[in-house]
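Of the protein chains in this complex, one is absent; all others appear in place.
Then we have chain A:
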Amino acid sequence: MLYSTDWSVIPNNMGLFLKGVLLTLEISVLALLFSIPIGIIVGLLRISRNKIVSFVATAYVEVMRGIPLLVLLFWIFFVMGQFLRLGPYWSAVLGLATFSGAFVAEIVRAGIQSVPKGQMEAARSSGMTYTQAMRLIILPQAFRKVLPPLASQFIILIKDSSLVSVISVVDLTLIAKNLVATSFRSLEVWTFVALLYFLITFTLSQIIRYFEKKYQVSE
């Protein structure tokens, strides 16, 4: 029997979709905002000359990269969340942020190390402290270099956020799942949801492309 499509399920539930999109965006943006400072700090600690500090930072990156996000989300929600009373929403944000932060850290580290050594030497020889040299000279250059990989990482983060539906966060994916369960319109719903995710990530990559162009001084 042929599947006859009925797209009315989409406009009829537009409010629900919108709610899902908003929650997906909310969680992703929060996780993104937390993963940037995590990434910068861990990335800086990774290149610290203090062996213990760099070991701890490296261990963090390795552990986060080695655990599937799904398992991490379960662990935060069912284990840690029980002690901290985090609830699904903050468990999701925490899981995504710590997970993504490890990848951002690697990007930040690579970016810093791609800045020629002479830049740090020039900054230090003019009397800047290590911190000033990092903040004023190295990080601005590293930032320009890491925009493209950072963009990919943030797109991955948004797509990964669909996993939070398994700890009962009512994001776009869970709303779609529930809608399919009641309407049986899987083709229409999942196609539309795929389109929505694409629109979100495509918009983000365009925004980042704009910044890339803006900061592209002819080096």
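FYI, contacts are C-beta pairs under 8 Å (C-beta built on N, C-alpha and C of every residue); 3 or more make two chains touch, one makes a residue touch a chain; residues count from 1.
Here is the rule we use: contacts and distances are computed from a predicted model.
Taken from the listed names "TRAP-type C4-dicarboxylate transport system permease small subunit", "Spore coat protein X", "Acyl carrier protein" or "Polar amino acid ABC transporter ATP-binding protein", the protein name that UniProt assigns to the chain not shown is "Polar amino acid ABC transporter ATP-binding protein". Here the missing chain is touched by one residue of A:S48, A:S126, A:S152 or A:Q206, and it is A:S126. Shown as candidates are A:R46, A:R144 or A:R185; the residue that touches the absent chain is A:R144.
Annotation for chain A: contacts to the undisplayed chain at residues 116, 118-119, 121-129, 132, 136-137, 140-141, 144, 215, 217-219.
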